[in-house]
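One structure below.
Only one protein chain is missing from this complex, and each of the others stays in its spot.
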Amino acid sequence: MNMLLPIAAFWPMAGALLCVLAGRKSDKMKFMTADAVMVIEFGLMLFLLVQVMEGNALSFQMSAAFGSGLHLKLDGFRMTYGLIAAFMWLMTTIFTEEYLHHYGNKSRYLAFTLATCGATVGVFFSADLLTTFVFFEIMSFTSYVMVIHDQNKEALRAGETYIAVAVIGGLAMLMGLFILYRYAFTLEMSQLFHLLEHELDNPMIWIAGVLILCGFGAKAGLYPLHIWLPKAHPVAPAPASALLSGILTKAGVFGMIVITMEVFREEAAWGALLLGLGVVTMVLGAVLAVFSNNLKRTLACSSMSQIGFITVGLAMCVFLGHHNALAVRGTVLHMVNHSLIKLLLFMCAGVIYMNLHELDLNKIRGFGRNKTLLKVLFLIGALSISGVPLFSGYVSKTLIHESILEYIPMTSAAGLFSLVETIFVIAGGLTFSYMTKLFVCIFVEKNSDTALQKKYDDKKNVMNTVSSIVLVVCALVLIVLGVIPNISADAVADFMQSFLHGHAPEHAVHYFSSVNLIGGGKSLLIGAFVYVFVIRGLLMSHAEKNSEYLQRWPNWLDLENLLYRPLIQHVIPFVMAFICRLFSELPETLMKLLNHTVLKKTKIEVRNPEDFKPASLVSDAQLSPMVSGIESSLSFSLLLFGLGVVLAMIYMLSSF
Amino acid sequence: MKYLMLIAIAFPVVWGACLPFLRFEETDRSSRNKYALTGALITSALVFVNVFNFKSNDGFQLIQLTNKMSIVFDIDALSCVFLCMIAVLWPLAVLYAWEYMHHEGRENKFFSFYLMTYGIVIGLACSANLVTFYLLYECLTFATIPLVMHAMDRRAIKAGRKYFMYSIAGAATAFVGIMFLVEYGTSLDFVYGGTLDLVKIGSQQNLILLGYILTFFGFGVKAAVFPFHGWLPSAGVAPTPVTALLHAVAVVKAGVFAIMRVTYYSFGAAFLAGTWAQSIVLGFACFTIVFGSVCAWKQQHLKKRFAYSTISNLSYILLGVGMMCPEGLAAGLAHMLIHGIMKICLFFCVGVVMEKTHREYVPEIEGMGKVMPVTFGCFTIGALSLSGIPLFAGFISKAALGTASVSSGLPLGLVGLCALLISAVLTAAYTFEIVIKAFFPSKGFNTRTLCEFKDPTWQMKTPLIVLSVLMILIGLHGTELMNLLSKIAMNLL
Partner (left out) sequence: MLGYFLGLVLFPMLSGVLCLVPAFKDDRKRNLFVAAVLGLNFVFVLLSFMQEGAFELLHLTDHLALRFMFDGAGRFFLLLSGLMFLMVGIYSFEYMSHEHNRPRFYLFYLLTLGALNGVCLSGNYMTLYCFFELMSLLSMPLVLHSQTNESIAAAKKYLLYSVFGASLGLGGFFLFTVYGGSTAFVAGGVVADALHHPLQLSSDLLFQRNMLLIGAFLAIVGFGAKAGMMPLHAWLPTAHPVAPACASAVLSGVITKAGVLAILRVVYFLYGSNFLVDTWVQYAWVTLILLTVLVGSTLAYKEKILKKRLAYSSVSQVSYVLFGLAGLNAWSLTGALLHAAAHSMIKDVLFMSAGSIIMHGHTERADRIDGMGRKMPMTFACITVASLGLIGIPPLFGYISKWYLCTGALMTYRNFFSWLGPVVLLISALLTAGYLFTLTINGYLKNETAESDAHEAGALMLLPMVILCALIVICGLAPKLVMQLIEFINTIA
């Protein structure tokens, strides 16, 4: 029962309160407290890392909290991601000070960022799915405030989509958890597998699995629920986007790994589902990135595509079963790489936006021509993500690529998997193409408007020293992982693979062997080809001197506006409201019907004076017509009397 | 002992008859009123003396008409219930009439007939056989007609004429039923369990049942059963003491009392239970319950509304009686008593409103709750009791009726239960509509228009308050009353 775990999760939230209280006086105090909180958190993480390295399993259980219990646990994967989360939050918080310099309500942003950090650490440390869900929901709502920081129309609209996807995903996941609990009577991650082993033929378990996948996939940005990612990033502040695509998507992937590894460990059907979604996300993300002319939107779509890569890796872990060492290590490493790369790239984008307040490629073109430090940093990030050898991206991409190749001979559907392998390579190529598009546009080409170009060139200091130190540190970590993969990358992979029930590889992986290098080279070649022909040719208009990036992607072709928004905001409410109004008005209309027919109030008769004249004045002639109607005339009663007597007589006669 | 009963019957008639001859001038109101009240009080005292030391079947034969038919008076348990009700309510009505008749005029004629009716009703209650009962039943009609036509204007005459025709027609049909009893019954006396000679009936059972149905509808006219209820709302033109006492308590209850006598003491409940005749009785009773409440909700005229409410509540009693089982009779008796109290109190309140403010319609009494608190306070208690809210008298009889109708096990019993519940809701609707309008006028209403109306004098207030307190007392502690009634219904007393 190690108390440090809950402290790690709840300390940033407490820090958020501290930050708001301390920040009353001056902005400086706000950032000082925020940095202090994050430094303490990072120190705590390092201390925990040492504990985990020594091999003692830390866990914390309090069944009273939240009613459904709070159960945290630490192992390799969780520790690493806790550390990465702390590291990224520390870096972005330090960077935010300069970024938010001329922004409004800083304390709100800082408070909610720290709260999100606490919630994310909570998600990563959680040991049962209910605790995951609890922290997941808190993370969704606190990160919502980060997304809509600018509070302009687009931010609110993107926020609306973000919160809708988060709530719908959350509720779907909750439904899945209910069904799982119904069959397993516990949601402890460790016990789930052997409890549900023989239940897997029951369709309800699969429905639950899909629902939970939908919940976690929504946050990760998987295909059907990815709509919020390309919308949220351009409007969110750069550090927020770094966290959103770096860490929050990984929280979604963490959930996907749990449901895959703890319930459907060797189910081929589940693997196929993941593979399908992964491939589609990978390709769609890459294509959207190629077509996008907004810096941050490209990076967002690239995140979506990298999540596709990770999902493919995860699918391969399921397919490969016992010998999934390569796939496991590939997936894990690619997650780590992607987090760090996106941190670096988004911070660079942040620097650019900080200075120009512009994200459109045509406008920020040629900004970085003489900014050497920024150029080098961006280059490192771009090269790592494109999978260029000697950089960290290459390591994890090769692992996943090799795992696909390894699986092809083992499976009956070899043709399908070779197709997957080719798509994998093409997607890698596309990544390289859009990264080069960004790099060339900002740091190589000249801006079509020479005056603007001149202004860019003589703008010397782009960011203060603190931010530059932060960026350099991130770049260094990437290089360490990339240059000496066997030592650094393998160590990290060994540390994290137990979470995915991975087994140690039979033989050490030769990253720079000829086969891998050829694989990497092939994708770079495709990338260059796509850049030259598609981007240069198709997406740019070359009028005599200046060329211009065109927006070829038709903006009506947007899944959200085409399908989701009309469906959820207009069609479903209209149909349900019609039915419900029908039901709820039923007793009402019945009452109205009754009131107008049977229970209708009679009119108030006007008192006619004629009735009140005393009888003595009324002559007998007036009396007789007055009593109209047969039933009240005297003769009628005599008739009745007679009838009675006649009946009696008949009876009397009959009895004799 | 025998003569005491005769005195109790004859005294009010004589006392009322000689009232006009004492030539009280129109102006010398208080002495005549005192005279009338003393008459009523003495009669009530006589009645209570009779009731408390009555020994069954020491009847007093007045005249021997034929070998089978004779005029015999004798008090038994059932008549005690009826007598107690009348003895309590009649003096209160006379006291109430003091101030009310002030602006109606012709008070000598009114009070004389009022007292004479009192005697006739006592006679009706004490009659030991069907012939005496029928005789007094007819006299009751004749004695009440001048009361209904008191105002002697066109409307009153029309109503009186209508009332007269309905009653005579009803009595005629009832007479036919009596013929069946003469032929097939061992005797015309009222004997618990009926006096039918089953041997003689043998196969003609349906004929006898037809006879019973004729009697039911004959006496049903006075008990305002559905097709023959027309006279009761139009009798509302009579002054309030008449409508309150006669058309809510004495006359209509005489009809119900007649049906009880005929069902349990002439034809016999055992003979009628489970037959198609019982279904007809229950069917009409259930329909009238709902019909009465619906018409009461529709009716905007205050008196007509409570007249229709009486029609519905009378059928509550008939529903209980129609169950043909002791619990049913006990429930019917309980509702007869409690409804009498409730309805007379409500009619008195309405009478006060009409007399003091000359307003007769529901929308016109807006905001009067503050100006006439005592009247509308008693009205609210009456409303609560009538719609069967617990802790008030109405709930006791409604619970008894509900349990009786369910425990009979008949499908029509359940229909009766539904009718009871629907009618309870409608009763709550049409009574609380008045309470809400009186106590919670709408926003724009300025109360200055009502400033000249105020609560009536003590003569009118005392009956209201006495009746309201009675209702709450019975509501809070009705155990002895219900035990007594169920003993009477099982003929153990």
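In this document, chain identifiers A and B correspond to the written order of the chains, with residue numbering beginning at 1 in each.
One rule holds for everything that comes next: contacts are C-beta pairs under 8 Å (C-beta built on N, C-alpha and C of every residue); 3 or more make two chains touch, one makes a residue touch a chain.
Worth saying up front: this structure is predicted, and the values here are computed from it rather than measured.
Q: Which residue from B:N53, B:N206 or B:S407 sits in contact with the chain not drawn here?
A: B:S407
Q: Return the single residue from B:L65, B:I436 or B:V469 that touches the missing chain.
A: Only one listed residue reaches the unshown chain, and that is B:I436.
Q: For the full complex, which residue in B:S79, B:T310 or B:S387 touches the chain that was left out?
A: B:S387
Q: For the full complex, which residue in A:S68, A:Q191, A:N370 or A:S547 touches the chain that was left out?
A: The missing chain is touched by A:S68.
Q: For review purposes, identify every residue of chain B that touches the missing chain, sorted by number.
A: 384, 387-391, 395-396, 399-400, 402-403, 405-407, 417-418, 421-422, 424-425, 428-429, 432-433, 436, 440-443, 475-479, 482-483
Q: In terms of residues, what is the contact footprint of the unshown chain on chain A?
A: Contacting residues on chain A, toward the hidden partner: 64-68, 130, 133-135, 137-138, 141, 148, 151, 156, 159-160, 163, 167-168, 171-172, 174-175, 178-179, 181-182, 204, 573, 576-577, 580-581, 583-588, 591.
By our rule, only the chains that are shown with their structure count from here on.
Q: Cα centroid separation between chain A and chain B, in whole Å?
A: 77
Q: Can you check the complex and tell me which residues of chain B touch chain A?
A: That would be residues 152-155, 157-158, 161-162, 164-165, 168-169, 172-173, 175-176, 179-180, 183, 294, 297-301, 361, 363 of chain B.
Q: Given the complex with chain B, which residues does chain A contribute to the contact?
A: 598-605, 610-616, 618, 623, 626-627, 631-632, 634, 636-637, 640-641, 643-644, 647-648, 651, 655
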